[in-house]
Structures are given as C-alpha cells and as structure tokens.
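Missing here: one protein chain of the complex. Every other protein chain is in place.
Letters A, B and C mark the chains in the order given here, with residues in each chain numbered from 1 onward.
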Amino acid sequence: MKVIIGADKDGAKAKDELVLELKEEGYEILDLSKEGQDFVDVAVAVAKQTLKETNNGEDKSETAPRGIVIDKWGTDAFMAANKLKHVICANVSDEHSARMTRRHNGALMITLGTAVVGSELLKSCAKAYLEAPFDGGRHMVRIDMVNKMA
Amino acid sequence: MKVIIGADKDGAKAKDELVLELKEEGYEILDLSKEGQDFVDVAVAVAKQTLKETNNGEDKSETAPRGIVIDKWGTDAFMAANKLKHVICANVSDEHSARMTRRHNGALMITLGTAVVGSELLKSCAKAYLEAPFDGGRHMVRIDMVNKMA
Amino acid sequence: MTKTVISIGCDHIVTDIKERVSEHLKEEGYEVIDNGTYDKLRTHYPIYGKKTAEKVVSGEAAFGVVLCGTGVGISSSAAKVPNARVALVRDVSEAEYARKTLNANVVAVGGHITGVDLIKAIVDKFITTDYEETPEHEALIKKINALEGPKPEQTGNEHFFDEFEKKWEEGYYHD
Partner (left out) sequence: MTKTVISIGCDHIVTDIKERVSEHLKEEGYEVIDNGTYDKLRTHYPIYGKKTAEKVVSGEAAFGVVLCGTGVGISSSAAKVPNARVALVRDVSEAEYARKTLNANVVAVGGHITGVDLIKAIVDKFITTDYEETPEHEALIKKINALEGPKPEQTGNEHFFDEFEKKWEEGYYHD
C-alpha cells in the first residue's frame, strides 16, 4: 500500500521515525514534506495527492493509498483538510479512532499532532489506520452525504 | 511550591523542558534524576522524597510538595510507586485527570509517559496537577482506606 | 443578560452522552439549541453535523459542539459548512489552541472515545477561551477559509440529503 505523508517542522522528526518503520513493514512511501510549509500547505498537499491517487476517495480498497499528516496540533491540519471537496480526514490520538475511522468513515487521511500524541502512540495510531479495512455497507450513505456537501 | 521530579533516559528531554517552564513560573524544583536509573529507581526516589517532605502524604495543603515522574510509559512507574505505603500515584495523560487526582485523591505524585503523551499535553497535565487544591471532605475516607492497605 | 447560545448535535450512537453535555451546559448558564438526534434510532451524522454548524455560522449560536462515536463523521460533515472551523479533539489543550489560534467555532469529540467528564472539561475550555487576533492568526484563518469550494443550495436546505435518505429507505445501502 502507498502512504502519502507530509509533516511541517514540528512533525518532521516523528514523521521520519514513522516513515522508517512503515518502509520496514513494506509500505510504499510518498513524502511530500517541503521546507517552509505550514500545516495548511502540508494538509492540502497530502489531501490533493491522496484524492488524485484514489479517484477522489472512491477507491477505498484494502490497497488504496492513504494520507497521513503530522504537525504540532493535528486538529489544525484536520480543520484545513476537511475544507476540501471529497476529503474525509480524522484527527487521531488513540488507536481505536484510528481503526474505526477507516472502517466506518473510510477516512482518506488522518492527522496526528506531536503536541498531544507521544512517540509510540503516534506510530501505533498510524498503523491501526493503515491496517484497517473499510466496512462499506450502511456507512456508505453517510459518506455520500458528506461528499455532496463538500 | 516545591516539585520533586525525576526522569529516566526516555523522559529526560521532556523533564528538562518541563523544569524550565516550572522554574519560570516560580516553582522550586528538586530534580532527583541520575544516570543509569530505570523507571523503578526514579519512581521510588521521587516517591520516598515526596513522602518525606509531606509527612507521609499527610500534608496536602496548597503549598505541599508534589512529585512528578517522567519516563517512557508512565504506567510502569505508576505500578512501582503505588507499591509503597502511603503513596497514591496517578498515571496521567489528560488534564482533567491531572486536576481531579489532586482534588479527589490528594495524589502525592503523578507519572507521565512520553510514549503516550505529547510535549504540550505533558506540560499542561503537569501544571493542571500542580495548580489543583485537595478537596478533602468526603474524599478523606477513601484515602484513609488506601493508606491502611499500603 | 442574554445567555450565550451553544448549538449541539450528535448521531444515534451517543445520544446519552450528548444529553449529559447539554445538561451540563444548561447548569453552567448557557442556552442550548439541541439539533438532535434525540433518540437512539439509527440515523446519519451528516444531518446533525450540518444543522449544528449552520446555527453557528448564521450567528444563532456562539459555538457548536458535535459528537458521534469517534467524532470523525459528524466533525467532517460540520467542517463542510461554509465558515465553520471545526476542531476534533481528545484533550483540553488542543481545544484551547484551536480557539486561541484559529478562532475555531465548533468543537467535536468522540463520545465513545472520550469520557463524559473529560468531554465537559474540553467543551468548557473551548467556549471560555478567547480568540487571540494577530496578523499571523488572521492569515492562517484566511488560508483555511480559502480552501472552501462553492456550496450551491446547501446552506439551510433541509432537503439537501433527501435523495440519500430515500435510497436508504429503499434498501440501497446495506451491510
């Protein structure tokens, strides 16, 4: 599976550690982090690339690309990403939300904030998100509704 | 107020940052961290010193010394500290618990794990704990019970 | 004195939690507009996320509070409302940051992720923290708002989701 990832300066160290682990586990990584980006830039870069590679989020298969943004607060990148049409983004700081947001919301991407989430919890949230399948079924009606709004 | 603090190697960086901020806010700091300590050593050192300076936890006044341990997981130092008689220790990763454990449990000390708690949340938990008063009253009966057990 | 108004909404999974938050807010002296859902009958979070956030951006309420199981579904719906700035959080410090720096106007929590006392502490901090207006913060907010696309016929349109509710009732969506 391809993971599209990005971090601002506050998330850079945690992102590098996560990328190392994900590569070891066989994930393909596309790192969009660039010098001088703020959290909005990173959120938008990851969101747009993940939309592009999933046919606007329609591909929710087990191998579909997913996005991860790491910055200081998480909730700010979350705020920005969700403004974009077809983006369903979750700000995550626990493993259960990380898993359920893929299963029920088919979340295109997650955000993680290093101000709030410690180093090991951050990695275990990221993995819980990447490993979870999308349940589809009744959950699709809500996603169709959100996508009409966007 | 005097804060008795200790960290193992995984908590050292977060501890140093916290100590800086607490000193700026006027707290007196006693840092018991030493090279080569594991989490049990640190938990015991902070617990015993805080017991000593509070008459076995009996002094729960607003200015009474309190203990803080920072290690990787928090819950391990918590496990160790609570084995000691008269120690009521809380493993904390949210501000509300940090405040309420002083108010209701009169917690002698808290533990914080950097694997779980991010940098800003860690500081805000520590401050919430230090700023909270002990409510006394009905809560004392439970503390008396715990202290008989220990 | 006029009471500060809080707009609140949830899905059917966490109605009981929403009720406890609503009670708490009323006890604290706030006026609450409860946008539903009001029971545990299966329904769809975008309906309530949209309604709750629209009450905020219209000025009827000062702040919004939305809850579903993880908070993700209802917060991503609320975020699609023009001028809503939604913070999904599990901690007090995040809520405070989102108010101070981004003038967030809707806070979201996972009613099955975060316990009710921590939820109350988060909501209390959110609605009592002032936005700190600086050129930097204003620029960030402008940058976030500029990401919004056009939303034809969305705002205030109570029939916006009818087509999906019809398909739902016809059994189009099933596990």
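To be clear about the criterion, contacts are C-beta pairs under 8 Å (C-beta built on N, C-alpha and C of every residue); 3 or more make two chains touch, one makes a residue touch a chain.
Keep in mind that this is a model prediction, so the values were computed, not measured.
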### Message
Given that one chain is not shown, which residue among B:Val3, B:Val19, B:Val69 or B:Ala90 touches it?
### Response
B:Ala90
### Message
Using the document's definition of touch, tell me which of B:Lys23, B:Lys52 or B:Arg142 contacts the absent chain.
### Response
B:Arg142
### Query
Of the listed residues B:Gly11, B:Gly67 or B:Gly113, which contacts the missing chain in the full complex?
B:Gly113
### Message
Suppose we count only contacts with the excluded chain; which residues of subunit B make the list?
### Response
38, 40, 44, 73-76, 78-80, 82-85, 87-91, 93-94, 96-97, 100-101, 104-105, 107, 113, 115-116, 135-138, 140-142, 144-146, 148-150
### Task
Name, in rising order, the residues on subunit C that touch the hidden chain in the full complex.
17, 69-70, 110-118
### Task
Go through subunit A and note every residue touching the omitted chain.
94-97, 100, 120-121, 124
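FYI, only the chains that are shown with their structure count from here on.
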### Message
As a quick test, compute the distance in whole Å between the mean CA positions of subunit B and subunit C.
### Response
35
### Query
For subunit A and subunit C, what's the span in angstrom between their mean Cα positions?
21
### Message
Going by the contact rule already set, what residues in subunit A reach two or more other chains?
### Response
113, 115-116
### Message
Residues of subunit C that contact two or more other chains, please.
### Response
90-91, 93, 97
